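Only a single protein chain was left out; the remaining protein chains are all shown in position.
Here the chain labels run A, B and C in written order, and each chain numbers its own residues starting at 1.
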Amino acid sequence: MIDLRSDTVTRPTPGMLQAMMQAATGDDVFGEDPAVNELEARCAAMFRMEAALFCSSGTQTNQIAIKCHTQPGNEVICDADAHIYQYEAGGIAFNSGASVRLLPGDRGRITAAQVLTAINPDDVHKPASTLVCIENTSNRGGGSCYDFEELKKIQEVCRAHGMGFHLDGARLFNALIARGETAGQYGTLFDSISVCFSKGLGCPVGSVLLGNKTFIARARRFRKVLGGGMRQAGILAAAGTYALEHHIDRLQTDHLHAAAIAGELQHCHFVENLLPVATNIIIFETRGITASDLVTRLGAQGILCNAVAPSRVRFVLHLDITERMVQQVIEKIRSI
Amino acid sequence: MIDLRSDTVTRPTPGMLQAMMQAATGDDVFGEDPAVNELEARCAAMFRMEAALFCSSGTQTNQIAIKCHTQPGNEVICDADAHIYQYEAGGIAFNSGASVRLLPGDRGRITAAQVLTAINPDDVHKPASTLVCIENTSNRGGGSCYDFEELKKIQEVCRAHGMGFHLDGARLFNALIARGETAGQYGTLFDSISVCFSKGLGCPVGSVLLGNKTFIARARRFRKVLGGGMRQAGILAAAGTYALEHHIDRLQTDHLHAAAIAGELQHCHFVENLLPVATNIIIFETRGITASDLVTRLGAQGILCNAVAPSRVRFVLHLDITERMVQQVIEKIRSI
Amino acid sequence: MIDLRSDTVTRPTPGMLQAMMQAATGDDVFGEDPAVNELEARCAAMFRMEAALFCSSGTQTNQIAIKCHTQPGNEVICDADAHIYQYEAGGIAFNSGASVRLLPGDRGRITAAQVLTAINPDDVHKPASTLVCIENTSNRGGGSCYDFEELKKIQEVCRAHGMGFHLDGARLFNALIARGETAGQYGTLFDSISVCFSKGLGCPVGSVLLGNKTFIARARRFRKVLGGGMRQAGILAAAGTYALEHHIDRLQTDHLHAAAIAGELQHCHFVENLLPVATNIIIFETRGITASDLVTRLGAQGILCNAVAPSRVRFVLHLDITERMVQQVIEKIRSI
Partner (left out) sequence: MIDLRSDTVTRPTPGMLQAMMQAATGDDVFGEDPAVNELEARCAAMFRMEAALFCSSGTQTNQIAIKCHTQPGNEVICDADAHIYQYEAGGIAFNSGASVRLLPGDRGRITAAQVLTAINPDDVHKPASTLVCIENTSNRGGGSCYDFEELKKIQEVCRAHGMGFHLDGARLFNALIARGETAGQYGTLFDSISVCFSKGLGCPVGSVLLGNKTFIARARRFRKVLGGGMRQAGILAAAGTYALEHHIDRLQTDHLHAAAIAGELQHCHFVENLLPVATNIIIFETRGITASDLVTRLGAQGILCNAVAPSRVRFVLHLDITERMVQQVIEKIRSI
């Protein structure tokens, strides 16, 4: 099977497994795991941020960040398609007791002007707006990337209104590669950043949260209370360090693969409204067939993908998908 | 000043004050306040529901109902303009840890078909959809009333999917009068109903939550934990009982007043998109002037009203507004 | 019946009802109720604190204060018998997500030394200790009063460790009268104070929370989200203002009544371990009879009181108990 359901399905490569098994470990709850400490230090340096915290998932790093930035009764501003609202099990309310203000973005991307109008006035009827969350790339936006200038403008709005500014960077490395940007640029812009290692970077488990020292000290407490403190986590962290060295530049390959498949899809009779392909994600509306039926049909051809809405299908490219598999996908969809 | 900002500004009439001062009181936390018990029993009978609970505000009865129907991590489905989301200080998340799924209704009214598509699948990424909330009349919808047949259809969807069905009836009596419906009809349709006494009914303080006995017993616990248990609350409850006897039928007058003012507004140069006036609320978009400026200008003429959006103004009629005041309002707006 | 169950059972006097009826009211959610504003201003002045907030119950003012002082995951230090832990329906956890650290005090009174040892170290396994709550007088401590010098020492510990210092002053006026202290002394010591009007002061409903302006502005938001915002609340607030003028000095009478009854109780065969009577509360252990049976037996004699533990009975004196009733109580208990 060619598994295009998500880049989370990536399995560790032999090189990564080797790195994991050789990791020097210790008890990370005591702060003594060398491999965890190394990954955290490396991420902080890369993003030019003060500190970092290794966690078990991107949902956990996002949820901890939201908790650190808000108090119960506050409001989080984000795109209506944001992962934090759509796929984190209602965690904004569950973990933080915070409300959401959902903006209709352009393929998952909101603007400074939209944020400005969404800030609540100082009125007891309304939650205080205290956090803006951005997702880059946007999963439900089809892997779309933000324009960095717009992010700067949103940051200015946040500063001017005393709001925190968090980046859900589950697939940020895809954006960096696609746009020729650097991690450091993002580190200077955001108050906190979550990056994920178990997606495009190919690790089995892990996400890192970045922020200043005070922020990360508070995050460490929340990680503990969520049960996210792990003991000899260095085995997992070592995979992250390996991925930083070996799996970032190659994301370009996934993007080329996505473009190649999309090039074929736009000629397919069962496709309409193919979203522009900016990185490793392809999203299109189905024509003359439901998403669910198309998924079944592709499955029968050995291609696994997801229905993300009743007439919407998603393909995700990643490091377990070889060039040969891409050719097979193209042939299969041509023949449907 | 003629105060059209809200029907909450109503002050007790001499007759109501008299009833309050003569109320037989007791300690309601011990369940011993005769006037509270009388109001609760009367409301339960009127709505053909098993039990009722007197609380200090409509926000409190709504919030308690949401808490009773949900668990942290569940999702509430409602119109995007719903009071519970827009004006209750983020309480859905704060008090219940629940998410919201906001639907774009027609002047605050959602349909069974919309509800159906909004129910989350059984997927750990998604909160379980466990409650549908209706607001009738809809405040931000301009006092619009639901079609009762649609409510029945929504109830069927709720039943079929094991979801609770709550009515925010802060202004339900306006709907009953406008549509010729009865409280009992609503009691048989909803699992819980919140009605408010401090708005059109003219009481100083108070709201009643209705449901079955088990539900109200749980609600009583949540009222306590929110600090909503009051001691000799009979003084307030007596106003409610008085209002049920004297202030329901007269809501028709407020509706006629609203229609009369709206009739004039539709000819005013500064008005566009006047929403249909169904009950005691008038909402229109401003033309050639901001809402805020128009409010100031009307204020200078002795008319208080609210800007509910940057170019949206609301007038609310109520029992402290006499026919003569309505005439004055019409004259003033004609002259602007 | 002579109702000694609690001082909450007090009903408004004719003078108080008169004051309520004549109250100038407005919409307090808009901050426009003159009688509410007057009571809040008067309380703030009396306690030499910046601001005040009128709420519907002492539970609500305490719960709001705890919420303002803590974040979810913090810890509150208090006596194991504190009202906030024992009688507020688990609100510390429910409303604030905060843990409790319970200290074994002397009749409800804790010491600075105890507080010091209860502060958690900076360790992710432990909640951060951020609030100390005092109850004066202590209800379950039998109306015991703190030594003011000890309170000063506790304040120093709070200051030194960056912890908030809250007073549950549900019966603080009893302590002021009994100890010859002033409200202003307390206002300079605590970060926030809750006082209750529906107990010894004889009002039907109401409590006031005191703090600095920022604190009260935040408290106002939390009052709203709990559904504690009331519209024409001035009717209730007017009772509070009346009580401040007429019902404080007379608390001395309740104390004398309590002492007189206790004087008799100490000779009764069914009493042992009578706690020292400091204010208006009498608590004793029963001998040769369960608390529940004694309550039933006294009830048959026309005296209502409470079993506060399997072999512990409480009498509470208040303004609805006349000298003649006190004589009757003494005669009845003598004859049992």
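In the analysis below, contacts are C-beta pairs under 8 Å (C-beta built on N, C-alpha and C of every residue); 3 or more make two chains touch, one makes a residue touch a chain.
Predicted, not measured: the structure shown is a model, and the values here were computed from it.
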Shown chains touched by the chain that is not drawn here: A, B, C
Touch criterion as defined above, residue of A:Gln63, A:Asn174 or A:Ser192 at the omitted chain: A:Gln63
Touching residue (missing chain; options A:Ser198, A:Thr253, A:Asn280 or A:Ser311): A:Ser198
Residue among A:Arg48, A:Lys153 or A:Lys224 touching the omitted chain: A:Lys224
Residue, one of C:Ile2, C:Met20, C:Ala89 or C:Ile193, that touches the chain absent here: C:Ala89
Chain not shown: contacting residue from B:Val225, B:Ala239 or B:Leu298: B:Val225
Chain B, residues in touch with the chain not shown (by the definition above): 29, 71-73, 97, 124-125, 128, 220-225, 229
Those residues of chain A which, in the complete complex, touch the missing chain: 5-6, 8-12, 17, 20-21, 25-27, 29-30, 55-64, 88-91, 94-95, 198, 203-205, 221, 224-236
Chain not shown, touching residues in chain C: 72-75, 85-94, 96-100, 102, 124-127
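Quick note on the criterion: only the chains that are shown with their structure count from here on.
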Interface with the most contact pairs, given as the two chains involved: B-C
Proportion of interface numbers common to chain A and chain B (over half same, under half different): same
Chain occupying the most central position, where position means C-alpha average: B
Whole-Å gap separating chain A and chain C, where each centre is the average of the chain's CA atoms: 51
Where chain B and chain C are represented by their mean Cα positions, the distance between them in whole Å: 34
Chain A and chain B, separation of their C-alpha mean positions in angstrom: 41
Two or more partner chains touched - positions in chain B: 88-91, 94
